[in-house]
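Working notes, beginning with the structure itself.
Then we have subunit A:
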Amino acid sequence: MNIVRLASIRKYYRSSAAQALDGVDFELESGEIHAVVGENGAGKSTLARILCGFERPDSGAVYVKGAPTSFSSHRDAERVGIGFVPQYSMLATGLTAAENVAIGHEPRCFGPFTDRRRASYEFSLLADRYGFTVDPDAIVASLSSAERREVEILRALARGGSVLVLDEPTSILGEKEAASLFTLVRRLRDSGAGIVYISHRAGEIVNLADRVTVLRSGVVERSFAAADVDECELAGLIVSGTACVDPNARRAGVALGEPVLTIRGVSLGGRGSGSLHRVDLTVRSGEIVSVVALGGNGLESLEDIAAGVVGPDEGDVLVKGRPLAKWPRRELRSRVMAYLPTDRENRGLSPKASVAMNAVAGRLFDYSFAEFAAGSSPLTDAGRMLGEFGVANWKGRRVDTLSGGNRQRVVASRELSGDAELVVAANPAQGLDRGSRSRLLSRLAAMRDSGSAVLLLSSDPDDAAELADRSFALYRGRLTPIERTGSFDAAFSEALTGAKP
Partner candidate 1 sequence: AAGLMLGASCAKPTKVADPLSVAVFVPGIASGSPIYEMLVTGATRAVDETPGARLKVIEAGYDQSTWLDSLRDAAASGEFSVIVSSNPSLPELCAKLAPDYPGLRFILADAYLAGNPAIHTVLYNQKEQGYIVGVLAGLVSKDRAGPGALRAALIAAQRYPTLDRLIRPGFEAGLKAVDPAFELEFREIGNWYDSAKAAELAGSLYGSGVEVILPIAGSAGQGVVAAARERGKAAVWFDGGGYALDPVAVVGCATIAQDRLVYERLKLALSGDESIYGRADVVSAKGGYVGFDRDADAFRALPEALRAAFDEAVRALAEGRPDFSFDTF
Partner candidate 2 sequence: MSALVSLLAGSLAFMAPLAPAAVGGLVTEYVGALNIALEGFILIGAFSYAAVGAVAGPVVGFGAALAITAVAAAGADLFSRKAKADPFVVGLGVNMLAPAAASIVSQSLFATKGVAAVAGLQSTLVLPGLRISDIAAFAVAAAIILAIAATPFGTRSRAAGMSPDSLAMAGLDYGKARGAAHLVSGLACGATGAALAASVGAWVPNMSAGRGWIALVAVYLGGKRLGGTVAAVALFSVMLSAAASAQAVVELPAELLLSIPYFIAALVVIVGARRTARRRGT
């Protein structure tokens, strides 16, 4: 018996003129993990939001345990036990973790007053039950991305728990956090809950899911039992026409050049376990160097240092032999350095500006006054760059009406369309579907081959494994080189968890 069923759901977004869902049928059984996959912009998040009562479908029906239901807000969905973990963080960052979970259902004392102590206590009970360790009274703004995700998961589980909808939950999680999430999800499934699991990672899905539904352009293309396919087949199904690539079969013989980025004895304090301690790292032209870390081990700090967002407390950061801070920013960014940030909403995009503007922002001052005033060449350039990464239908649209993956494609279009001498790419493949991911990775490889220096910062070891010439693990702010001998994965997990080989 299914717990939730969607029948012929349609949803049209006027602001982006997108038919996000076009007659979708979807069923979720209790005790199953049902994966939803598909290209960027296929309608996965929209499906999830309708299932959870955030949006109303234009037409079609939602059935809960066989009865037709209409949700007017997420509260209605919560009431029947549906919890949601959104693709983007939806927390009130100035409140505490416990307050965020309690909101809307605050425990009371003395009549109308909030019982703070009980809210914290209930939060810790919940966290203990699911094996999380977030401090209930910590202000969310002070938590790391992974910890925030834990808060969101706890919020989804706090009420009901008969259905849990997870929208790309692992895109910003490291391997360890991801593993514990999988355990949790399996446990919930085994206790009879239904799980909707949206992801682009074929590996995860094959290991985790019981059933898979493939969406394409708002329509269900296929739905099948996960046991029927292997990882490679699944990857092919998610993105039409992409063959499964053997990760280790690349690497043209490219000559190593001069050091482009030199990080020497850099320390950065005040960030807890994410502080850096005397980090040395050199990236030469013609190589891809990857640094992999689990959440909270300093990857974000290293990103800030390498991109010049903050200066180090100690040590030097040199780009082409010149201190990074001494570079005029405009010259650095328009000629030398490409930067794909982890935090794309704040750093990588100007969400309320047009897509085209976001695409050409980096080369604004490359145009002459007259060229820019005439307006056609920036627009043409934007079209060309966006086309390269497969962003379609972008004219006259604001970036924040794009789907998550398409936003990342816009960032990539801007940053990787030139021939930067140095690329700092932090989690560049987050939220990208298989096809876009491989397109992005091959673009990075091509840039390396034409002499760029690439620093790849990632919480996903797969990125490193596929691409990197040299790899490091970052654990508690210290770098350890990883030798590519023997089992790569084993070497990684040891370095990442601090277990000395």
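Candidate selection criterion: all candidates are chains of the complex that A comes from, given by their letters.
Quick note on the criterion: contacts are C-beta pairs under 8 Å (C-beta built on N, C-alpha and C of every residue); 3 or more make two chains touch, one makes a residue touch a chain; residues count from 1.
Small disclaimer: the values here were computed from a predicted structure and weren't measured.
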Determine, using the touch definition above, which of 1 or 2 touches subunit A in the complex.
2
Which residues of subunit A touch candidate 2 once you look at their complex with the stated criterion?
53-54, 73-78, 84, 86, 90-95, 99-100, 102-106, 108, 112-114, 155, 270
